[in-house]
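Just one protein chain is left out here, and the rest sit where they should.
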Amino acid sequence: MNLLAEIGGSVNTIGYGLAAIGPGIGVALVFAAYIQASARQPESAGYNRTWLILGFALVEALALFGLVLAFVIGG
Amino acid sequence: MSGHLVVAQELPWPPSVGDFFPPNLAGPWVTKFTIMVWLAVALLIVFYLTAYRKPQLVPTKAQWLAESLYGLIRDGIARDQMGEVGIRFAPYLTVLFSFIVLTNLFGIVPGLQISPNSHIAFPIVLAAISYLLYLSVGVRKHGLFRYLKMSLILPNVPLLMHFLLVPIEFMQNFIIRPVTLAVRLFANMFAGHLILLVFTVGGFVMLASDNLFVQVSSIFAFLMAILMTFFEALVAILQAYVFVVLTANYVSTSLAEEH
Partner (left out) sequence: MADEHRPHDSADRSEGVAGAVVGYLIAGIGGWGLLGWLAERLFDLPSGIGIVTGMMLGAAGAIYLILRRLNA
(Lines give C-alpha, C1' and ligand atoms only; values in the text may rest on other atoms or scores of the structure.)
Protein backbone atom coordinates (compact mmCIF):
# COMPACT_ATOMS: atom_id res chain seq x y z
CA MET A 1 0.00 0.00 0.00
CA ASN A 2 1.46 3.31 -1.04
CA LEU A 3 1.20 6.28 1.24
CA LEU A 4 1.85 9.61 -0.38
CA ALA A 5 2.30 12.87 1.49
CA GLU A 6 2.02 16.13 -0.34
CA ILE A 7 2.32 19.77 0.58
CA GLY A 8 -0.07 21.89 -1.41
CA GLY A 9 -0.21 25.60 -1.97
CA SER A 10 2.81 27.81 -2.23
CA VAL A 11 5.92 25.94 -1.14
CA ASN A 12 8.05 29.04 -1.87
CA THR A 13 6.40 30.86 0.99
CA ILE A 14 6.98 27.95 3.37
CA GLY A 15 10.63 27.92 2.31
CA TYR A 16 11.06 31.63 2.90
CA GLY A 17 9.31 31.39 6.26
CA LEU A 18 11.70 28.68 7.40
CA ALA A 19 14.67 30.61 6.03
CA ALA A 20 13.74 33.73 7.97
CA ILE A 21 14.13 32.06 11.38
CA GLY A 22 17.95 32.10 11.31
CA PRO A 23 18.52 35.72 10.30
CA GLY A 24 15.84 36.84 12.73
CA ILE A 25 17.71 35.31 15.65
CA GLY A 26 21.05 36.42 14.20
CA VAL A 27 20.14 40.09 13.92
CA ALA A 28 18.70 40.03 17.44
CA LEU A 29 21.97 38.59 18.76
CA VAL A 30 24.04 41.26 16.99
CA PHE A 31 21.99 44.11 18.34
CA ALA A 32 21.80 42.57 21.81
CA ALA A 33 25.60 42.39 21.92
CA TYR A 34 25.86 46.03 20.83
CA ILE A 35 23.37 47.19 23.43
CA GLN A 36 25.10 45.28 26.20
CA ALA A 37 28.54 46.53 25.21
CA SER A 38 27.34 50.13 25.02
CA ALA A 39 25.68 49.80 28.40
CA ARG A 40 28.79 48.45 30.07
CA GLN A 41 31.19 50.89 28.46
CA PRO A 42 29.47 53.84 26.77
CA GLU A 43 32.64 55.31 25.32
CA SER A 44 33.06 52.24 23.14
CA ALA A 45 29.74 52.84 21.39
CA GLY A 46 31.30 54.81 18.55
CA TYR A 47 33.98 52.20 17.93
CA ASN A 48 31.50 49.33 18.00
CA ARG A 49 29.15 50.96 15.55
CA THR A 50 31.22 49.80 12.58
CA TRP A 51 30.97 46.18 13.68
CA LEU A 52 27.28 46.58 14.40
CA ILE A 53 26.51 47.71 10.88
CA LEU A 54 28.82 45.10 9.33
CA GLY A 55 27.26 42.29 11.35
CA PHE A 56 23.74 43.43 10.59
CA ALA A 57 24.45 43.72 6.88
CA LEU A 58 26.01 40.25 6.63
CA VAL A 59 23.17 38.55 8.49
CA GLU A 60 20.45 40.48 6.68
CA ALA A 61 21.97 39.60 3.32
CA LEU A 62 21.10 35.96 3.94
CA ALA A 63 17.50 36.82 4.71
CA LEU A 64 17.29 38.85 1.51
CA PHE A 65 18.75 35.98 -0.52
CA GLY A 66 15.91 33.84 0.74
CA LEU A 67 13.34 36.50 -0.14
CA VAL A 68 14.63 36.96 -3.68
CA LEU A 69 14.89 33.24 -4.38
CA ALA A 70 11.37 32.65 -3.04
CA PHE A 71 10.05 34.91 -5.76
CA VAL A 72 12.36 33.90 -8.58
CA ILE A 73 12.65 30.14 -8.47
CA GLY A 74 9.37 29.15 -10.03
CA GLY A 75 7.08 26.78 -8.21
CA MET B 1 -10.09 21.51 2.44
CA SER B 2 -10.48 25.25 2.39
CA GLY B 3 -10.88 25.79 6.12
CA HIS B 4 -14.40 27.18 6.18
CA LEU B 5 -16.30 26.67 9.41
CA VAL B 6 -20.04 26.17 9.33
CA VAL B 7 -21.58 29.15 11.08
CA ALA B 8 -25.14 30.21 11.69
CA GLN B 9 -24.92 33.57 9.93
CA GLU B 10 -22.62 34.24 7.01
CA LEU B 11 -19.41 35.62 8.52
CA PRO B 12 -16.56 36.62 6.20
CA TRP B 13 -14.19 33.92 7.42
CA PRO B 14 -11.29 33.47 6.73
CA PRO B 15 -10.47 37.10 5.97
CA SER B 16 -9.22 37.65 2.44
CA VAL B 17 -8.16 40.42 0.10
CA GLY B 18 -11.79 40.90 -0.93
CA ASP B 19 -12.50 42.37 2.51
CA PHE B 20 -10.38 45.37 1.58
CA PHE B 21 -12.75 46.46 -1.19
CA PRO B 22 -15.98 47.89 0.23
CA PRO B 23 -18.91 48.29 -2.17
CA ASN B 24 -19.10 51.30 -4.46
CA LEU B 25 -21.24 54.16 -3.25
CA ALA B 26 -21.95 56.18 -6.39
CA GLY B 27 -20.54 54.73 -9.57
CA PRO B 28 -17.06 53.24 -9.68
CA TRP B 29 -15.41 56.53 -8.72
CA VAL B 30 -16.88 57.18 -5.30
CA THR B 31 -16.12 54.52 -2.70
CA LYS B 32 -15.61 54.59 1.03
CA PHE B 33 -11.95 55.46 0.45
CA THR B 34 -12.80 58.53 -1.61
CA ILE B 35 -15.07 59.83 1.15
CA MET B 36 -12.36 59.14 3.72
CA VAL B 37 -9.66 61.04 1.85
CA TRP B 38 -12.02 63.97 1.28
CA LEU B 39 -12.87 63.91 4.98
CA ALA B 40 -9.19 63.96 5.96
CA VAL B 41 -8.44 66.87 3.62
CA ALA B 42 -11.47 68.81 4.91
CA LEU B 43 -10.53 68.23 8.53
CA LEU B 44 -6.96 69.37 7.94
CA ILE B 45 -8.00 72.53 6.10
CA VAL B 46 -10.60 73.48 8.71
CA PHE B 47 -8.24 72.79 11.63
CA TYR B 48 -5.25 74.71 10.36
CA LEU B 49 -7.30 77.65 9.08
CA THR B 50 -9.38 78.19 12.20
CA ALA B 51 -6.41 77.65 14.50
CA TYR B 52 -4.62 80.58 12.90
CA ARG B 53 -7.50 82.87 12.05
CA LYS B 54 -6.79 85.45 14.76
CA PRO B 55 -3.37 84.62 16.19
CA GLN B 56 -2.83 85.96 19.67
CA LEU B 57 0.24 86.26 21.81
CA VAL B 58 -1.30 84.03 24.47
CA PRO B 59 -2.60 81.25 22.25
CA THR B 60 -6.02 79.67 22.32
CA LYS B 61 -6.26 75.91 22.58
CA ALA B 62 -6.50 75.14 18.88
CA GLN B 63 -3.76 77.60 18.07
CA TRP B 64 -1.52 76.06 20.72
CA LEU B 65 -2.14 72.59 19.32
CA ALA B 66 -1.35 73.61 15.76
CA GLU B 67 1.74 75.54 16.85
CA SER B 68 3.08 72.64 18.93
CA LEU B 69 2.63 70.22 16.05
CA TYR B 70 4.40 72.55 13.64
CA GLY B 71 7.15 73.26 16.17
CA LEU B 72 7.69 69.55 16.80
CA ILE B 73 8.19 68.83 13.11
CA ARG B 74 10.20 71.94 12.38
CA ASP B 75 12.61 71.52 15.31
CA GLY B 76 12.72 67.78 15.65
CA ILE B 77 12.75 66.78 12.00
CA ALA B 78 13.45 69.65 9.61
CA ARG B 79 16.12 71.47 11.54
CA ASP B 80 17.66 68.26 12.85
CA GLN B 81 17.99 66.66 9.42
CA MET B 82 18.65 69.61 7.17
CA GLY B 83 19.95 72.44 9.28
CA GLU B 84 18.73 75.98 8.79
CA VAL B 85 17.97 75.55 5.10
CA GLY B 86 15.39 72.96 6.04
CA ILE B 87 12.99 75.44 7.59
CA ARG B 88 11.40 76.11 4.24
CA PHE B 89 10.41 72.45 3.95
CA ALA B 90 8.80 72.35 7.38
CA PRO B 91 5.27 73.34 6.24
CA TYR B 92 5.17 70.54 3.66
CA LEU B 93 6.47 68.04 6.22
CA THR B 94 3.88 69.13 8.79
CA VAL B 95 1.00 68.69 6.37
CA LEU B 96 2.41 65.35 5.20
CA PHE B 97 2.69 64.14 8.78
CA SER B 98 -0.81 65.29 9.72
CA PHE B 99 -2.34 63.74 6.62
CA ILE B 100 -0.66 60.37 7.13
CA VAL B 101 -1.52 60.29 10.86
CA LEU B 102 -5.16 61.13 10.09
CA THR B 103 -5.57 58.55 7.34
CA ASN B 104 -3.77 55.90 9.40
CA LEU B 105 -5.95 56.56 12.43
CA PHE B 106 -9.04 56.05 10.29
CA GLY B 107 -8.14 52.38 10.58
CA ILE B 108 -9.31 52.27 14.18
CA VAL B 109 -12.08 54.87 14.17
CA PRO B 110 -15.42 53.03 14.56
CA GLY B 111 -17.58 53.36 11.48
CA LEU B 112 -14.64 53.81 9.10
CA GLN B 113 -12.33 51.09 10.38
CA ILE B 114 -10.07 50.87 7.35
CA SER B 115 -7.19 53.07 6.37
CA PRO B 116 -6.96 54.38 2.80
CA ASN B 117 -3.23 53.61 3.02
CA SER B 118 -4.02 49.89 2.96
CA HIS B 119 -4.54 50.28 -0.78
CA ILE B 120 -1.16 50.64 -2.44
CA ALA B 121 -2.37 53.60 -4.56
CA PHE B 122 -2.33 56.22 -1.80
CA PRO B 123 1.17 55.51 -0.46
CA ILE B 124 2.40 55.42 -4.07
CA VAL B 125 1.21 58.99 -4.62
CA LEU B 126 2.71 60.21 -1.35
CA ALA B 127 6.03 58.53 -2.08
CA ALA B 128 6.00 59.89 -5.65
CA ILE B 129 5.60 63.44 -4.37
CA SER B 130 8.53 62.99 -1.97
CA TYR B 131 10.57 61.41 -4.78
CA LEU B 132 9.96 64.36 -7.12
CA LEU B 133 10.74 66.71 -4.26
CA TYR B 134 14.18 65.40 -3.47
CA LEU B 135 15.08 64.95 -7.14
CA SER B 136 14.07 68.46 -8.09
CA VAL B 137 15.81 69.97 -5.06
CA GLY B 138 19.03 68.18 -5.94
CA VAL B 139 18.89 69.03 -9.64
CA ARG B 140 18.05 72.64 -8.98
CA LYS B 141 20.90 73.06 -6.53
CA HIS B 142 23.66 71.21 -8.37
CA GLY B 143 22.62 70.97 -11.99
CA LEU B 144 21.63 67.65 -13.55
CA PHE B 145 25.06 66.29 -14.49
CA ARG B 146 26.75 67.18 -11.23
CA TYR B 147 23.85 65.81 -9.22
CA LEU B 148 24.13 62.47 -10.99
CA LYS B 149 27.88 62.44 -10.51
CA MET B 150 27.51 63.26 -6.84
CA SER B 151 25.03 60.51 -6.15
CA LEU B 152 26.48 57.74 -8.30
CA ILE B 153 30.25 58.03 -8.05
CA LEU B 154 32.21 57.81 -4.84
CA PRO B 155 35.65 59.32 -4.38
CA ASN B 156 38.80 57.26 -3.84
CA VAL B 157 37.51 54.09 -5.45
CA PRO B 158 39.47 52.22 -8.15
CA LEU B 159 37.89 52.35 -11.57
CA LEU B 160 37.20 48.62 -11.84
CA MET B 161 35.11 48.67 -8.68
CA HIS B 162 32.90 51.31 -10.19
CA PHE B 163 31.39 48.81 -12.61
CA LEU B 164 30.15 46.89 -9.59
CA LEU B 165 29.06 49.87 -7.56
CA VAL B 166 27.35 52.24 -9.98
CA PRO B 167 24.35 49.96 -10.68
CA ILE B 168 23.89 49.47 -6.96
CA GLU B 169 24.08 53.19 -6.25
CA PHE B 170 21.72 53.96 -9.09
CA MET B 171 19.14 51.44 -7.99
CA GLN B 172 19.39 52.48 -4.38
CA ASN B 173 19.05 56.18 -4.98
CA PHE B 174 16.48 56.31 -7.74
CA ILE B 175 14.44 53.13 -7.44
CA ILE B 176 14.61 51.54 -4.00
CA ARG B 177 14.11 54.74 -1.98
CA PRO B 178 10.63 55.69 -3.23
CA VAL B 179 9.55 52.05 -3.50
CA THR B 180 10.44 51.27 0.11
CA LEU B 181 8.77 54.49 1.29
CA ALA B 182 5.49 53.44 -0.30
CA VAL B 183 5.70 49.73 0.52
CA ARG B 184 6.63 50.30 4.16
CA LEU B 185 3.52 52.42 4.76
CA PHE B 186 1.27 50.13 2.72
CA ALA B 187 2.48 46.89 4.32
CA ASN B 188 2.06 48.18 7.87
CA MET B 189 -1.49 49.38 7.26
CA PHE B 190 -2.47 46.26 5.32
CA ALA B 191 -1.10 43.90 7.96
CA GLY B 192 -2.67 45.87 10.79
CA HIS B 193 -6.11 45.75 9.21
CA LEU B 194 -5.74 42.03 8.49
CA ILE B 195 -4.79 41.31 12.12
CA LEU B 196 -7.80 43.23 13.39
CA LEU B 197 -10.05 41.31 10.97
CA VAL B 198 -8.66 37.98 12.12
CA PHE B 199 -9.22 38.64 15.79
CA THR B 200 -12.59 40.32 15.56
CA VAL B 201 -14.29 38.09 13.01
CA GLY B 202 -12.56 35.07 14.53
CA GLY B 203 -14.05 35.97 17.88
CA PHE B 204 -17.53 36.01 16.37
CA VAL B 205 -16.89 32.72 14.60
CA MET B 206 -15.80 31.15 17.87
CA LEU B 207 -18.83 32.60 19.61
CA ALA B 208 -21.14 31.01 17.03
CA SER B 209 -19.79 27.50 17.41
CA ASP B 210 -21.49 24.65 19.30
CA ASN B 211 -18.77 23.81 21.81
CA LEU B 212 -19.05 25.65 25.14
CA PHE B 213 -15.27 25.70 25.67
CA VAL B 214 -14.76 27.36 22.30
CA GLN B 215 -17.44 29.92 23.07
CA VAL B 216 -15.85 30.82 26.40
CA SER B 217 -12.37 31.15 24.91
CA SER B 218 -13.68 33.55 22.30
CA ILE B 219 -13.20 36.19 24.97
CA PHE B 220 -9.45 35.91 24.40
CA ALA B 221 -9.97 36.72 20.74
CA PHE B 222 -11.84 39.89 21.65
CA LEU B 223 -9.19 40.77 24.23
CA MET B 224 -6.49 40.42 21.59
CA ALA B 225 -8.57 42.60 19.27
CA ILE B 226 -8.61 45.35 21.90
CA LEU B 227 -4.84 45.08 22.47
CA MET B 228 -4.18 45.10 18.74
CA THR B 229 -6.28 48.27 18.38
CA PHE B 230 -3.98 50.08 20.80
CA PHE B 231 -0.98 48.67 18.94
CA GLU B 232 -2.50 49.94 15.68
CA ALA B 233 -2.68 53.46 17.09
CA LEU B 234 1.01 53.29 17.96
CA VAL B 235 1.94 51.91 14.55
CA ALA B 236 -0.12 54.63 12.81
CA ILE B 237 1.78 57.47 14.44
CA LEU B 238 5.15 55.69 14.17
CA GLN B 239 4.77 55.00 10.44
CA ALA B 240 3.83 58.61 9.76
CA TYR B 241 6.91 59.73 11.69
CA VAL B 242 9.21 57.33 9.83
CA PHE B 243 7.83 58.46 6.45
CA VAL B 244 8.40 62.13 7.23
CA VAL B 245 11.85 61.58 8.75
CA LEU B 246 13.03 59.58 5.75
CA THR B 247 11.69 62.22 3.35
CA ALA B 248 13.61 64.89 5.26
CA ASN B 249 16.74 62.73 5.22
CA TYR B 250 16.55 62.16 1.45
CA VAL B 251 16.10 65.89 0.83
CA SER B 252 19.08 66.60 3.07
CA THR B 253 21.31 64.21 1.13
CA SER B 254 20.23 65.97 -2.06
CA LEU B 255 21.13 69.30 -0.53
CA ALA B 256 24.46 68.12 0.87
CA GLU B 257 27.63 69.66 -0.44
CA GLU B 258 29.96 67.74 -2.69
CA HIS B 259 32.45 65.38 -1.08
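Here the chain labels run A and B in written order, and each chain numbers its own residues starting at 1.
Criterion: a contact is a pair of C-beta atoms (placed from the backbone, for glycine too) under 8 Å apart; a residue touches a chain by one contact, two chains touch by 3 or more.
Nothing here was measured: the structure is a model prediction, and the numbers come from that model.
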Cross-chain touch to the chain not pictured, restricted to B:Asp19, B:Glu67 or B:Glu169, is B:Glu169
The missing chain sits against chain B at residues 80-82, 154, 157, 161, 164-165, 167-169, 171-172, 175-177, 180, 242, 245-246, 249-250, 252-253, 256, 259
Had the left-out chain been drawn, it would touch chain A at residues 49-50, 53-54, 56-58, 60-61, 64-65, 68, 72-73
